[in-house]
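With one protein chain held back, the other chains of the complex are shown just where they sit.
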Amino acid sequence: MAQKAQKPEKEDLRIGVYVCHCGLNIAGSVDCKRVAEYAATLPGVVIARDNRYTCSDPGQELIKNDIKEFNLNRVVIASCSPRLHEPTFRKTLEEAGLNPYLLEMANIREHCSWVHLHDREGATRKAMDLVKMAVARARYLQPQVEPTVPIKQAALVIGGGVAGIQAALDLADTGYQVYLVEKEPSIGGRMAQIDKTFPTMDCSICILAPKMAEAGRHPNITLYTNARVKEVTGFIGNYTVTVHQKARYVTAECTACGDCAKVCPQTAPNEFDVGLATRKAIYIPFPQAVPARYIIDPDLCLNFIHQGVMVCEECTRACEKKAIDFTDQDRDIVLEVGTIIVATGMDVYNPYENHDYGYGIFPNVITSLEFERLINAAGPSGGHLLRPSDRKIPKTVAFIQCVGSRSERNGAPYCSNVCCMNTVKDALLIKEHWPEVDIYVFYQDIRAFGKGFEALYKRSLEEGVVYIRGLPSRVEETRNRNLVIYAEDTLLGEEVALEADLVVLSVGLIPRRDRDEVQKLVALSLSEDGFYLEAHPKLRPVDTAIGGVFLAGAAEGPKDIKDSVTQASAAAARAGILMARGEVKVEALTPVIDEDLCIGCGSCARVCPYHALAWSKEERGVPRLIEASCAGCGTCSAECPTDAITMRHFPDASIYAQIQALTEENPEEKILVFACNWCSYAGADLAGVSRIQYPANARLIRTMCSGRIDMDFVLYALQRRIGMVLVSGCHLGDCHYINANENTLRRVKNLWIKLERQGIDKNRVQLAWFSAAEGAQFAAKIREMAEYLKTLSREQIEREAERVLKLRRRKPEEKLLSRALQA
Amino acid sequence: MAVRIDPEFRRLVRERLRDLDFNQCYQCGKCAASCPVFHRSPELLNPRKIIHMAAIGVREVLTQPPLWRCTTCYECVEQCPQTVNFVDLVVALRNLAYEMGMAPRGVQEEVETVLKQGFVYPLTGRIRQVRQRLGLPPAASDLEGVLQTLREVAS
Partner (left out) sequence: MSAHVLYPGCLISRRYPGFEAAARFVAKKLGMELVDREGFTCCPDPVWLRSARQDLWLRMAARNLAVAAGQNGDAGSLVALCNGCFETLNTALHLLKTDQKQREQVARFLESQGQTLSTCLQVKHLVQVVYETLGPEELKKHLVRPLEGLTLATHPGCHLTRPSDIARFDDPLNPRALDELVEALGARVLDYPTKSQCCGLPVFVTDRELSLSLAAEKIRAVAQADGLVVTCPSCFQQFETVQMLDRSLPRVPVFYYFELLALALGADPGEIGLDQHRIKADAVLARLGHAKSSAHGVSGARGTKPN
């Protein structure tokens, strides 16, 4: 509903400022006492203090007492990132009877003390500026009431590997309805392909199959196999999900007797056996598949190849149950869920592209996944370790570690976590069946860090497995298709050569090749290694930045079965907590439309990524806000030509006030950075956590989305003689508000054209995208801009400030601002 | 030239040294760090490398001089975190080398001496006299019977 925008009442501002030492984390490079003394001189500040730990109980008590004693009505805390302690301090205010939205934080740790460790004066001056900006913004904060939304009592689990199965079972057992979506014809995932598991050497399918069956028959679990999630809309507790399920062409009548496959004339490599065996066009991926139902591969079945002309009816005739249905259709299923668990797993590195160690050229060089199928009793060779070239049992087997892992060249730079123990396990499996086989492992480090791992490694030594420290440089094939491996034995300092009959490449784990699909559906962030990013690496390891969305298993990073299961149960518990609560408060970030100022142009409705502003072309009236659909990005507010839209917690006036505050002293030396809450602000936080140093002249203003950034903010800053401006946000395609940042790109591009027309150096305004994992890139950008700033003269900045005036439209808020400042 | 890793030799070593747990070696290097010979110069003897060569199957371990430079002082044995008995390994490898005719000449001579007289050191007339002067019992006795059997065992 449209309503009158709340304008700051002329009230008696009573602001309390608290400058935190954070032990020596801040006080080590910022003179906190000086900052607090400076804060006391700012207009409206009635009390300013510095203390060791503001977040501690005594620290919070101090604030509560001050609120009562000094009758404070705004609180500014200069400490760590609001991403860490804003909820803590909002609660403090609430407990003291103050509306939590009357809090403002100045981030003088991640954005200041930690990134200017060796520039005490610069860091202190920056901290003073950040406090000044926070005080200026605090003047425009208004009390807000957080709306409460109900949470749907159902969960979506994407991915039916062991993590997805575990998460689904845990939630289903708790009593929630679970939709488990798997893209393959059966659940089971990677674990179903593995022969034995480390470190206990349990049979993988033997321990997995009962869980698969349980998931298949659980009354609270609905299974969608051969299906993908197509669309996700909504917000925490209220997601609408569209699942696209492909036709199976075999009905639930199927008893998995297999008569159909016996008569099917078409064969293709079986994906489950990584192509080492074949299957028919009508097939079941593996005997323990859930659902235990055959499927027809339309890319292989003659009837589909001939575009629906029924040329072959072998299976139909063979099926006693009449379960074959060539009329089956793909379908979309719409689900309403409160929470989502992403358990999409990983892929394995494929050494074919680079022909690592001759893979793909020499038949007796295979991958560890192929090895799993070869040694599996249910695999293509019936569990006999036969080398591909002559189907003989090899006498000497060499494993090569870190193929596609810990490499800046091929595959990934990180450690894949599981390959060392997997090789130890594989070596022991060989020794178990064929003790006379010689086994050599070429490695750079053997990482046996988990419970029971070291003991398994030691057992392999006892069994005579030989470890050679050094990765081979090349593998040559002999005439009898043996392989000669050349490596430096770094423990001997000699070149060594080994002739082996079979070489197993221990391939690393990589992010799923189709990971972007799910990433874009729920706006997940990626960490530097390309896996999905968790909300906090230590304290919120299964949460994502998106409310109600959780991670389980290798989707978050390479991990073994035990860790995947552990994380799945954790994710289920986190989702369960949310659903058990039944409702959730959402931040009061939505806009308010001033009917007096609105001209009914509909620009806001056009840019809203959520279609949350109802407006019709015909009526051209004041748009109507659909509260439940709005996510609070503020793109509408930036787009409005008459500034009729006020964001509840990020009103224009507050941002102008911040800009004004930071440009009061030496603006020519400063860089203003606009950063979005989800990616670029978090990236700047990461630079701090990682202690990546950059010049102390950058000042950040946080908005929820870069789409909130009105280009007039930039122009105002230029008019106020700021040196440089950086507009930053999530990478295109990674926006947390679907695609709001595309508006940012459009606006900045337009601004550049305008600046050029006025003869203003457009390089003074820059645009950059940073993910939450790109702290180093953020710091590098600031360094680069600081260098450019050095080339600008004061005269140029002065000259261009005059020209900017021509580009600015008069802002009502600015009038308000000047009024407020006069007062 | 690349050193050839020889699974056959490794198997031979493993079979002959079945009771030794040298393949439990983690290659931490504590043996080398505690070895007085390594301390003089790493080229003279690196126990870690001897263990490694035996474990992976490098035949040269028998013929290269380092194997014959271990003083059997047991410093490394006392310190090994994996309780590898390097001296036992050295003894077993040397036995293997001796068997293959690769032992240094001096070693072969000593075996011959012991088999000939039953002692490493001969009993000289001067020593007989000193013994007598010091009131000690005579040191010699008839050992021909046992030495004969030992010679048979030896060949």
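We just call them A and B in the order they show up, numbering each chain from 1.
The rule we apply is simple: a contact is a pair of C-beta atoms (placed from the backbone, for glycine too) under 8 Å apart; a residue touches a chain by one contact, two chains touch by 3 or more.
Since this is a predicted model, take the numbers as computed values, not measurements.
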Omitted chain's touching partners, listed by label: B
Listed residues B:13, B:31, B:54 or B:90, member touching the removed chain: B:90
Subunit B residues touching the omitted chain (full complex): 19, 36-37, 40, 44, 65, 68-75, 77-79, 85, 87, 90-92, 94-95, 98, 103-104, 106-108, 110-111, 114-115, 118-124, 127, 130-131, 134-137, 139, 141, 143, 145-147, 149-150, 153-154
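What we mean here is this: only the chains that are shown with their structure count from here on.
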Geometric centre distance via CA averages, subunit B-subunit A, whole Å: 61
Touching residues (chain side subunit A, partner subunit B) in the complex: 395-396, 438, 440, 458, 461-462, 464, 466, 468-469, 486, 489, 491-492, 494-498
Parts of subunit B lying in touch with subunit A, wherever the complex brings them together: 1-5, 7, 10-11, 14, 21, 23-25, 27, 48-49, 52-53, 55-58
